[in-house]
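Every protein chain except one is present and positioned as in the full complex.
Chain naming follows the written order as A, B, C and D, and within any one chain the residues start at number 1.
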Amino acid sequence: MSKINMQLKELTENVGKSYSVLQVDYPTPNQAALDFQPGDVHAVLAYLKGQGFRQMSLLSCVDWIEDGQFQLVYLLFNWEAGLRLQVRTRIDRANPVFTTVTGIYPGAKYYERDVHEFFGVEFNGNPDSSKPLFLENWDDMPPMRKDFDPQAYSDRKYKAREYKTDFNTKAGEGQ
Amino acid sequence: MVINQLPLQILTGLAILAFAFFWQTSLSGITRKIVARYHKRYGPKWYQEFRDIFKLMSKTGVTHGWVYDFGVMMALGGIMATVMFMPLMKFTAFPGFDNFFIYVYLFAVGMLGMAMSAVGSGNPLAGIGVMRALTQMVGYEVPFMIVVLAIINGHGTSSLSQLAAIQQQAGVLSWNLVKMPIGTVAAFICLLGMLGKKPFETFIAPAEIASGPMVEYGGKQLGMLMILHQFSIFIEVSLFMNLFLGGAANPLGFALKYMAVYVLASLISQAMGRFKIDQVIKFFYKIPIALAILQAVMVVYLGWGV
Amino acid sequence: MATADKEKKLKEGWEGISRFFRANSLWMLMYCTGCCAIELPQAMTSRYDMERLGMGPMATPRQADVLLVTGYLSVKTLRRVIYAYEQMSTPKYIVAFGPCTINGGIYHDAATVIKSLDQYLPIDVYIAGCMPKPEAVMNGFQDLIDMIKDKTADGWKRYRDNYDWYKQNQIESLGELRIKDEYHE
Amino acid sequence: MKKTSIFAPFTGWKYLFRKPVTIPMDDIFKHPRESQDNYRGFHVNDWTKCIGCGTCSEICPTAAITMAQRADVQEEEGSLPERPVIDYGRCCFCGLCVDICTSGSLSMSKAYLYNSPDPEAFVSMPTDRDITGTPIIAGYVKDENSDLLDLKRKPMPEISVEESKRSFVEIVRGYSAEQAKAEAARCVACGICTKTCPAHMNIPEYIESVWKGDLKEGLAYLYKTNPLSAVCGRVCTHKCESVCSISNRGEAIAIRWLKRYIIDNAPDEAYESVVNAKVSKPGAGKVAIVGSGASGLSAAYYLGSLGYEVDVYERREKVGGPMRYGVPRYRLTDEALDRDVSIIRKLGVRFITGTEVGKDVRFEDLQKKYDAIFMATGYPYTRHLKIEGEDSRDVVLAMEFLSEATEYLRGAGPMPDIKDDVTVIGSGNVAFDVARTLVRLQNEKFGKSNVKMMALEQRDQIPADEEEILAGAEEGIEMNLGCGPQKIEIDLETGSVTAIQGCVCTRLFDENNRFNPEFDYNAEVCIVAKQVYLAVGQTSDLSYLPESVSNQLKMYRGKIQVNENRQVEGLPWLFVGGDLIRGMDIINGVADGHQAAIGIDKLLSET
Partner (left out) sequence: MKEVKLFLGPQHPGMHGNSSIHMYVDGDIIKRSYLLPGMLHRGFEKSMERRTWMNNIALIPRICVPEPDPNEMVFALNAEALASVEVPERAHWIRMLVLELARLSAHLMAFGGIGGPTGLYTAMYWAQADRDSILTLFEEITGQRVYHMYITIGGVRKDLPKGIEKKILAFVDDLESRLPDYENLVLNNPSVQARTKDQIMLPAEVVWELGVTGIGMRSSTGKAYDLRKVTPYARYDKVEFDVPTATYSDAHTRLTLKYLEMYQIIRIIRQILDLMPAGKVREKALDGSALRWQVPAGQVYSAVEASRGEYGYYTVSTGGTMPYRVAVRGASFPQATLGIEKYLPGHRIDDAALWFDTMGICSPEIDR
């Protein structure tokens, strides 16, 4: 892996001065992953937006079922410098509630709905966050959770085809 | 009119009706092939339109209430009546009854039936389509009427066969196309509007209102609508031909002139996008109306082109 | 007896003529339900020019003869497909594209995608390939045309005759057929 | 950019007069256009190449491929009678099955037209025709870039030849954890090896354990079918590797080395759990095992773990038989063997060493004392050649020599009397063991080596393992192939060997594929040697059996006939295994021991 972008390094150091960064990681030379306490996220995002990270590319969620946590990942991008940041935080899986960031990044509204629908994370302050979006008449747990088995659900709900042609041959039957 | 001539007249009218159907339906197919060449392809068989219509007639129909059913019948009846009055080459089913205003009146019956039926289907898109169609009618009727009134004024008659006869006196030079080119252009633009050719396809607009008035039609009703469509094209193109291209004295002339008008309209349609309804109105009240008034002034006050 | 025979013959004759017209004028419903729809524009436009078969796209189910199920159907789409199919006027046909309609295809383990379409709707022709090339699509339609001529394209009759069975399957997988929520009041 | 103009769109009308780009109808319907090369159409399977490994079914991202059992497929080593069936109601035409196909039998045709009103028609078993049934035009085939198998074996760390030929240090060092994981990752878990392995070891399973890093589980899998894994992990003839599906196009998985990796690296508590595995109902009865070779130890382990009282009789001082006294140390260390033996010992099995049945204890006494007897005395004696000069003191027998050599190395005996110019007759694994041991001993004694080998076989017929042949050549062994010894020249004065006279062998097997060499007596070969080592096969000695027993034994081609439980017909208490019933091979012995244990358990638990 080539050298890590200096500007990015500087930036993460600066963030570290004002906020408590739990962990820093550089998956690629111009991408940094920063972990924060849930409480810090909004302030950090607001700060970063002022630092040129004007675009939130994606809000995603990872289900760390063994740790009993959901990890929220805000992917920010700085178009001027070509730098990308993962702002990550972990929240309790049993009581998945977080506060919306639509005040900082209005574009997050539908990503939050997406995360709510697929993981069941509530976003306080997002008026539509609990409305269904992609799914209709959904009658199971949020489907992106790790303990959801789509195969079992599918087998239960939708009949698969049972072919009548049997290609197995027993002795003496062969062509 | 003598009473005992009526059966014969009706027979002639039916013959014209039959001819109109076969001619226009075939021509629609042929035009599809020509347009296909513009698309860099071959297109369907020339008799494809017949297949479509007969197929639709063989399907089951759906009803959305009596207004819907009655409207279709009324529209088709009105249009068929209009066709029967149309002079075809030298034949006229009801001599003396080929006054321009008769078509305008009878045609309106058909349109009204169509509008009733479409609204009767209850689909909001159909409603929007009908509204758009009527709005568009307001748009193109005004310039068209001005041009036609100028012609009537200039030639002193409103009988289509007589207007055609007048234009046939001195060959091409006596056509209104030559005598009143500006008005012809205006009228041709209006013809595009009447035919629903782009850029004036707004009331069909599949991408916006899912084919508008036709949205709820299927099976037999749609078949009738297609027949109606062919007849109305026949009426509109024939009108234009009789008014500006000197009608037709012989089958060849008829075929050539008719084809020229219809194919040109279709080709223009394929090279154009569609306007929005407000743009349609603005357009008609800007360019064609200006041209039409100019022509009317030239004819009525300056006496040019008479 | 003689008149009955005559009537029967007449009816058959009319049926035969109808079939000829139906076979050569198939209007498809423009409904892109899944990925296989991406080859339909190719098939319909200049390169393959499907209009030569007398086929054309239609804007609404009422006008169409053929419903194309282009690949996988999520349950959300299936509801709408059933709705569209029931609106079409008979005779109507369904052509199913790709493996997903036969046995679930690559989405066989997805929670929102149905597996075998013939549980819910009657299929007249299946076309193999992921996705079928435009030529395969056209050959599939040619098969449908031949079937219409042979009177074997009778999916709509099957649907009518086994309506309860189809409905039951639909309800089993979909819960309710017509959604009533804030989006569909 | 040009200017906007009302006439701009009409310039396109020029296409009205140009040829359309449309494909003619005939090219679509009558004779459809051929796809481009490389097209991923419908599947074609070359049944002559297909081995039924099912890897296609494993990789399939849509679970479209199932394997059908086919009775019309010849049962062969290295293949399963199964063939893929493809569900085109699933297939996504990705071609991953083609890319991973171990034998290269799967490919795709260029066909793309297939439709049917019947969904049943979309499942097909590809043969040389695809689902369309028309003669195929080849489409997608894999190449080295798209191949999804790893055809290259991870190299095994070994000590250098220079070092190895001067010492008896184990040549192979064994995989590191990363190497073992990487090697295990190559496996496609087809299970063809399991079928071929005489002991039917759970090979894919324990390889998967290595790959997952779960050595405890791996060890449990090993002990399910083979208690001599430490030995087999080093010196097994690995028939499994020769049928490995990867070996169709690449290098087989190093199954033996992975087994060794488990044994060498499994934590001690894993062994504990193996030993302490509880049996639901301990067996009751006493079993005598005669001989402590592979089959004897194997039977002892399984019987011991079932709770039987087991006594193993061994004529030598230490248990292990040929594993102790035959296989040289550079291939199999005593420590490895001791490890296996210690596990067996922990099960409560008693080893009665230095006691030869028939001499120190009578067979009839055993018969009285025990409920069942497992006879696993093997082939401990070297076969003679029966040629002139064979009885010279400079003609040494292989087994005897190896035994002396191993005793010397463990410090229990003197250095064998070797000379600086020797020839080994034979080309089996034993011959190579002898030759390579000689190289080392000569290096030790003389500082240089001069070992020759003489064999009837040609290079491609040599029965020894390929790696033995290569290593032997590397160590400087001179091979004289395709000639049979006729006479050993002896210096009449000193009585010592001077050379071997032989002649060229023209044929090894006759039409019936039976061993029946023919010689060209005019083409003579003479190899100078001061000592000749005979390694042309071994033989058994059943003289310890009383007549009442030996009369009842049925022999066929020198082997005792037994039923599937290794039970002698007519003598239900007598079980036989190992070399006595089939070819000499440790893994065969292990399998026999296991099977016999099952048979004995059945016998004793039923009575």
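We take it that contacts are C-beta pairs under 8 Å (C-beta built on N, C-alpha and C of every residue); 3 or more make two chains touch, one makes a residue touch a chain.
None of the values given here were measured: they were computed from a predicted structure.
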Displayed chains contacted by the hidden chain, counting the whole assembly: A, B, C, D
Residue of B:Lys198, B:His229 or B:Lys257 touching the missing chain in the full complex: B:Lys198
Hidden partner chain, touching residue among D:Leu113, D:Leu149, D:Val231 or D:Val274: D:Leu149
Contacting the left-out chain in the complete assembly, out of D:Phe42, D:Tyr114, D:Trp211 or D:Tyr261: D:Trp211
Interface with the unshown chain - residue positions in chain C: 29-35, 37-39, 41-42, 45-48, 57, 59-61, 72, 74, 76-77, 80, 84, 106-107, 109-113, 130-131, 133-134, 183
Missing-partner contacts on chain D, residue numbers: 1-6, 8-9, 11-12, 21, 35-40, 55, 58-59, 61-62, 92-96, 99-100, 108, 139-140, 143, 145-146, 148-150, 181-182, 184-189, 211, 246
Residue numbers in chain A that touch the chain omitted from display: 1, 25, 27-28, 30-31, 33, 54-58, 60-63, 73, 75, 77, 79, 82, 84, 86, 88, 105-107, 109-111, 118, 133-136, 143-144, 146, 148, 150-151
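Note that only the chains that are shown with their structure count from here on.
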C-D or A-D, whichever has more C-beta pairs in contact: C-D
Chain separated most widely from chain C, comparing mean CA positions: D
Central chain of the complex, centres being mean CA coordinates: C
Distance from chain D to chain A - Cα centre to Cα centre, in angstrom: 49
Distance from chain C to chain B - Cα centre to Cα centre, in angstrom: 35
Between chain B and chain A, distance of the C-alpha-averaged centres to the nearest whole Å: 60
Junction residues of chain C - those touching two or more other chains: 46-47, 49, 52, 102-104, 108-109, 116
Per-residue overlap in chain D, given as positions that touch at least 2 other chains: 20-22, 87, 89, 119
Which chain pairs touch, all of them: A-C, A-D, B-C, B-D, C-D
Touch list for chain C against partner chain A, complex: 75-76, 79, 102-104, 108-116, 119, 169, 172-176, 179, 181-182
Touching residues on chain B, where the partner in the complex is chain D: 34, 36-42, 267-268, 271-272
Touch list for chain D against partner chain C, complex: 20-23, 25, 28-29, 32-33, 35, 42, 61-64, 87-93, 112-119, 122, 131
